[in-house]
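Can you read through this structure? Questions will come right after.
A single protein chain has been omitted from the complex, and every remaining protein chain is retained in its original position.
Letters A and B mark the chains in the order given here, with residues in each chain numbered from 1 onward.
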Amino acid sequence: MASIKLRNITKTFGGPNIISDLSLDIDDREFVVFVGPSGCGKSTLLRIIAGLEPVTEGDVFIGDQRVNSLPAARRNIAMVFQDYALYPHMTVYGNMAFALELRGMSKVEIDTRVRRAATMLDIEPYLDRRPKALSGGQRQRVAMGRAIVRDPQVFLFDEPLSNLDARLRGQVRAEIKALSQQLKTTMIFVTHDQVEAMTMADRIVVLHAGVIQQYDTPEQVYEHPANQFVAGFIGSPTMNFLPIRLQGDEIVLTGDGRALPLTDDRRGRLQNAGGEATLGVRPEHILLCDPREGIAASIKLVEPLGSDTMVHFDLAGTPAIARVDPAIKPKVGETIALRMAPSRVHMFDVKTGQVLT
Amino acid sequence: MSTTLSADWARRLNSLQLALVGVFLLAPVVWMVLASFKQSSDVIAYPPTLLFTPTLENYVALIETTPFLSYGVNSIIVTVGSTTLGIVLGVPAAFVISWTRVSWPAVLTLAARMVPGALFLLPWYILFRNLGMIGSYWPIILSHAVITMPIVIWILLPYFDGIPRSIYEAAQVDGCSITRILWRIALPLVGSGVAIAAILAFVFSWNFFLFVLVLSTSDTKTMIAASFNFVGEGSTRWGVLMAVATLIALPPLVLAMIVQRWLIAGLTLGAVKG
Partner (left out) sequence: MASLSRSTSAQITGGDTPRLNPQTLQLTALSAPAVLFTFAMIAFPFCYAIWLGFHSFSATGHTRFVGLDNYRKLIGDVEFWNGLYVTFALYFLGLALQIAGGIYLAILLFNAKRLSGFTRSLFISPILLPSAVAGMMWIIILDPSIGLANYLLSLVGLPPSEWIASPVWVLPTIALIDTWHWTPYVALIVLGGLQSLPQNVFEAAQIDGASPTRTFWRITLPLLLPTIVTATVLRSVDLLRFFDIIYIMTQGGPGNASNTLNVYGFKIGFEYFNIGYASALMLTLSTIVFGVVLALNRLRRAVAW
């Protein structure tokens, strides 16, 4: 059990920086998820913490120990790989016992630990099988078991769910979360799936181009995205972005000059930003309303999901989506009236993408 | 209807041609084996006979009149020694080349295949003589390891490359040093590759003629080196010569039948993916 501190990490493979001057504190027993699009540096960052990749510059601390020159073997961490990386020539038992064996643990102690982990993960019946004879989900559990028996300071997960089918993924996701509450060990989980990030994390690190965009709880990241990238990355379907500007005393859509009813403090912020901004509003925060007070839009596409219905339309020349009650039964071609929940809209700087405060 | 008929004929024609080529390729070998079982009068009979009373007299003569058994022992010592050395040197080398993805050392060992062996033989001979090693098995074993080590490296490289990187990394996280990864993870996974490499190294070392011709002495003479001396007196003892040839040819043929499936990759040193 340990906290992790990253100080001014820079990583390059000779070309452009994969990670640029990144600092991060992860508390003891915290479950942190690194999320971002592919190529954002999240896996590299995890491998740096694991000791599989040296840093170009900066320091890594696990506990209070600086581990820059400590090889992976001596960092007391456990890692679950995307392809599980089970040893094909060893049984499930052998896979789980291997690391303990290397540490010179007694046979009795190894046996106790392996069986305890196997019980926890429900894989006792397979202990004598080889990885080849297991299903994808079972392999995934063995990979977790191999990490659990170690009783490490830190658990690292490198997209461990991406090779599972959708149904199994939801189930294992819940299991990992339950496990993390049971084990009370520091865990870092890398994923490109924002749903996994939202559902599992104590705190989320949103990464883009090797730079931390936001580091906060799932609620904060969702409710108060720090910039347009985070706002667009977290949430599905993605947030709607509309150009707006200040016209006299009114905030209007840049596309067609229609006025938006927003609170007064927004006007001040927009003023400070030079009168122009990008408005961000999630599909669930676009509400249907009385045609007399709303903005009219014509429906272009309807996607019924069962629990909700997604309605696609153009707003001042920009495509947008609203999440509506399926009972409304919207149809393509119909005109609807919309308004935005005033407290749930975000404004971002046109140039920097930073949220306007 | 007509297409299936012509396809049928095409297949028959193909089989016929294949059979003719097969006869051309195998007849000399069969002739050699037959001659080794012929009495001396049958060997030199003209026209040549296919029907004869088989005899073991050539093999008996070989063992009784020449130290052929000890030549055989020498052959085995040299071949097993150089195969072992090739494995011991080549396996870790192939692992490191695959791990680091630095491939020029592997290419360098191939360069040795392009240079006429006699170019190496002159310096080797001088060096081994100055070191007082001529007369022992070492010069021959070391020189044959120049053949076997590249074979081992080039056969094992694709095997090592086929192991997912993440398995190595999992082992590192589990606490393995690199040496231990080779022993506990990589070697068990490429076991069949090592076996094939060993067999092919054995065959190539066994078959190699030039180095034993120069580096072996009367005490370390191998079957192939000794057989060269038989050629000189061959005109009088053809049956015996064919018995020698048959005995030398036997081990590589048998071993090759065992690994015939993997032979292509091995024989072409990775130039073609079997």
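Note that a contact is a pair of C-beta atoms (placed from the backbone, for glycine too) under 8 Å apart; a residue touches a chain by one contact, two chains touch by 3 or more.
Predicted model only: the values in this text are computed from it and were never measured.
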**Q.** Contact list for the unshown chain, restricted to visible chains
**A.** A, B
Q: Extract the touching residues of chain A with respect to the undisplayed chain.
A: 54-57, 68-69, 71
Q. So which bits of chain B touch the chain we can't see?
A. 10-11, 14-15, 17-18, 21-22, 24-26, 28-29, 31-32, 35, 43-48, 88-90, 92-93, 95-97, 99-100, 105, 108-109, 111-124, 126-127, 142-143, 145-146, 149, 153, 177-179, 182, 203, 206-210, 213-214, 224, 227-228, 230-231, 234, 238, 241-242, 244-245, 248-249, 252-253, 256-257, 260-261, 263-264, 267-268, 271-274
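Quick note on the criterion: only the chains that are shown with their structure count from here on.
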Q | Geometric centre distance via CA averages, chain B-chain A, whole Å | A | 57
Q.
Applying the document's contact rule, which stretches of chain A touch chain B when the two form their complex?
A. 50-52, 71-74, 77-79, 81-83, 85-89, 98-99, 102-103, 146, 150
Q: Can you check the complex and tell me which residues of chain B touch chain A?
A: 164, 166-167, 169-177, 180, 184-185, 188-189
